[in-house]
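What you see is part of a larger complex, with each chain still in position.
The first chain written gets the first letter, and so on, giving A and B; residue counts start at 1 in each chain.
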Amino acid sequence: MDRKLQIGVIGAGRIAQLHIDNLAYRIPEAEVVGIADINFERAEEIAKKYKIINVYEDYKELLGNPDVDAVFICSTTDTHSPVSIAAAKAGKHIFCEKPIDRKLERIIPVLEEIKKAGVKYQVAFNRRFDHSYKHVRDVVREGKIGNVHIVKITARDPKLAPISYLKDSGGLFLDMCTHDFDMVRFLSGSEIVEVTAIGTCLVDKSVEKIGDIDTAITTMKLSNGALAVIDNSRQAVYGYDQRVEVFGSKGCVCADNATGDTTSIYTVEAVTKNKPLWDFLERFNDAYVEEARCFIDSCLNGAEIKADANDGLQSIKAALAAARSWKLGGIPVKVEE
Amino acid sequence: MDRKLQIGVIGAGRIAQLHIDNLAYRIPEAEVVGIADINFERAEEIAKKYKIINVYEDYKELLGNPDVDAVFICSTTDTHSPVSIAAAKAGKHIFCEKPIDRKLERIIPVLEEIKKAGVKYQVAFNRRFDHSYKHVRDVVREGKIGNVHIVKITARDPKLAPISYLKDSGGLFLDMCTHDFDMVRFLSGSEIVEVTAIGTCLVDKSVEKIGDIDTAITTMKLSNGALAVIDNSRQAVYGYDQRVEVFGSKGCVCADNATGDTTSIYTVEAVTKNKPLWDFLERFNDAYVEEARCFIDSCLNGAEIKADANDGLQSIKAALAAARSWKLGGIPVKVEE
């Protein structure tokens, strides 16, 4: 390692801090050299804590710094696409929090611009970097379960997010399911062709009032002929319930929930085991490090990007089709419509 | 126990023998006193083996025997409804193999006739009598998982049945999924309102040639507002894959596959465990005894019938809706249409 990758971070919220911490302490090949946030004080505070030398209010100044090799875009969702375009024009490699955008007409130009600029672009589909999910994918790719017939995903959040957050989240399918649509593609190695979604409001009636749902089942037809299904809930009181299963002609591979420990308690009443880990930060703790490490490796050594802009695009397309199917009362909607 | 319930069995095929064996050896309260089959020799053979005193070619003669308190209808599917009606008219209690019929217009008269006759009528939904499934249902009923949000069922047969059988089976939804639709109703305590089904042929292309499918995902809306989903395959090479899960406002309860033993082998390559039990006879061995025992108990002591004619009707209605949804390209179909 001759030279560390010099990184600028755009945004200074929770997820930005998570990445900065990982870059500072877990990935020796990287160095955070700048941070930008419209809330300058917040950026300064983090800069102080992590000894980041350059602090900006305007991300464009950060992009103007020739020492910056790559940026992590951790600002609000609506800024992801314009910042991506500006960063690509500035010749920076880009790690962008998901989603790139919620509108196709704003994602397409990003793909064009990064192609033109020839920069690396990674979308933060952290689950692709989780040990268990990678193992499932590898088992599928190696043909151990034969041809894929059915992909099943359970994705349930532990706790309903505040209504204030949900209001601007884009709705269940765009906010929560994009990870799951990406998993369907990742695990099957196939594209989503058609989507049918049913949904309802069972966790909290306030969700209905903002025109959204909190419980849904989405089925899909894939380009290789296989079927897929996702079930979602905004609230599983026992923890972050994240399971996947791929069934094929020669067998089945699945990943169960991760738990906090491996204990069992036997009493006259029952056998008790530990609950699933509580949230995505606990569950995908290592995956966050791994996704950053892979991005740095791509920038420094040309390693393949494992979650690229097209992956970001396809996942949004599927989510939009699901949202449309649900609104139309559950009729099938083609993704390429 | 003053007097055993005198039973006549109609049909002398595999499932008839299974019931006769259970009635003879596992249920002291019952006695098989007659058997009828159009193949008289086959009936005679079984009669000899189990010391059944009366053997008939025509089931109507069996129904005419005043010593017979109750009948087990184990003849071919197309005979279930006419035999049911004749048995009801003869005042016999009836245990009928599933399905009652595949056509609603032939099931309705059965319900009317048994109502008129005031006889007991049980449909052979054996899964309702399985320890694990009963436990799941009890947990739901006791409110331990709160309000039901999602019911999920995986039902995969270990091996594709012969095409000759499949040709007359009524298709995947009517042949294989009626058990699963019944489980959705049984576990949720709620009715199926709307069904959407996608399906395809991935196990064997011969299935496509007879106009059927071997892989399907069916989603449902239930009368209590909950959602449900079933995934089916005609062939899971690793065994009879039968799992259920009910997710609710206060938790989740599920039943995993049963295995042949409890061993684990740890080697340098992997940790290996036993596979799921191979087929329905292994898996629901005890459930077959239990369903017969409960029926006998209803006849002798007036205990509640746990899978009645209406259960048989509702399951067929859901299956017909699913088949229709699939044929219409996956649009939602109301069950009451």
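Following the convention adopted for this analysis, contacts are C-beta pairs under 8 Å (C-beta built on N, C-alpha and C of every residue); 3 or more make two chains touch, one makes a residue touch a chain.
Fair warning: this is a prediction, and the values are worked out from it, not measured in the lab.
This structure file shows 2 copies of a single chain, while the whole complex it describes contains 4 copies.
Note that only the chains that are shown with their structure count from here on.
Subunit A and subunit B, compared by their mean Cα positions, are separated by 42 Å.
Across the complex, subunit B meets subunit A through its residues 147, 149-150, 152, 154, 156, 194, 196, 198-200, 202-203, 215-217, 219, 221, 225-229, 231, 233, 235-238, 241, 247, 249-252, 329-332.
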